[in-house]
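Structure first, commentary second.
One protein chain omitted, others in place.
Chain nomenclature is as follows: A, B and C, assigned in order of appearance, with residue numbering initiated at 1 for each chain independently.
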C-alpha cells in the first residue's frame, strides 16, 4: 500500500522534500515506516529515535497500524515558544 | 518625649486623623506605644495585634526603643496588588 | 524608577521596555479590579456578610504610605535581581481610584530563559502583597466601603 508522509524542519531539509510517498506492506505499522525511512535516508538516523509520528494530525504510538492513504507526519523534536 | 505616629487605612478612619502626637516616657519602645494606642483608642483593639510599626519608613520589631521626634507609622495588614 | 502613580498604568510601554535583545522571555502580572467577590473563595469573612453570597464591587481605592512603599518596592526589585538572572524588572502600582477591569499593579519581568522570569514574577506579586504598605478599599455597589486588612493566609 502507498502512504504519504509529511516532513518538517530538519527532516524536510535532509530529505529535501515537503512530503514523500512510500510503498509499505499492507497493515504496516509506524515502526516499520520508521525503519523504511532510516534505510532510505541514512542522514535521518540521528534524528529518528526522537522523532514522533502523527496520523491524521494526532500523535499516535509507533505500534499503530497504517491504512492505505493514511495522512502521516514525522514530528522531529519541537521547538516552538 | 513626644512622638508622631502616621496612620493609614482603617486605623486612620478609626482615629479619624492622619497622624497623632503622643507623649511617651523617654526610651519607650514600640510595645509601649502599641499599649498606649490601645488604651487611647479602644476601637483599634481588634486590628492592633496584626499591625506592624515602621520607624523612618522601615519595618522594625516591637522591642525597638524610640527617640524624641521618631518618625513612626502604624502599618495595619497590607492589601496592595 | 517611580513605582507609584495616580494615573492609569501604561502596560504596553512597560512591556516594550522589557523586550530588549538580551531577553528571551517576558512575564507580566497584572492585578485588575474585579467586579464580583464570592464569600466562599475570597478573603475576609466580613467582606460579604453572613450570607456567603456574591458581592458586587463598583471600584477600588488604593492608599499607601508613599515614601515607604516606594522604598519597599525598590527593595523587592533589588532582591529579585539578586535571586534570579533578570534582564528587566519593572513594577508600577496605581493609587487612588481604580475602576473595574483597570490595572492596579503591573509587574513586568524579562530574562534570557523563561524559568527566571516566571519564578521572579510570582515571587514579586506574592511578596508585594505581604510587605508593601499599600491598602485597598472596597467600594461596594450598594454604597458601603471597607478597608481590606487580610490575614496572611488570605493574601
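Following the convention adopted for this analysis, a residue touches a chain if its C-beta (ideal position, glycine included) is under 8 Å from a C-beta of that chain, and two chains touch if they have at least 3 such contacts.
All values derive from a computational prediction rather than experimental measurement.
Touch, as defined at the top, links the missing chain to these shown chains in the whole complex: A, C. Taking the complete complex into account, C:125 is the one of C:76, C:89 or C:125 that touches the chain left out. Mapped onto chain A, the footprint of the missing chain covers residues 6, 8-10, 13, 47, 50, 54, 57-59, 73, 75-81.
Where chain C meets the missing chain, the touching residues are 11-12, 15, 19-36, 41-42, 100-103, 110, 112-114, 118, 121-122, 125.
One rule holds in what follows: only the chains that are shown with their structure count from here on.
Computed from the mean C-alpha positions, the centre of chain A lies at a distance of 72 Å from the centre of chain B.
Chain A and chain C have Cα centroids lying 49 Å from one another.
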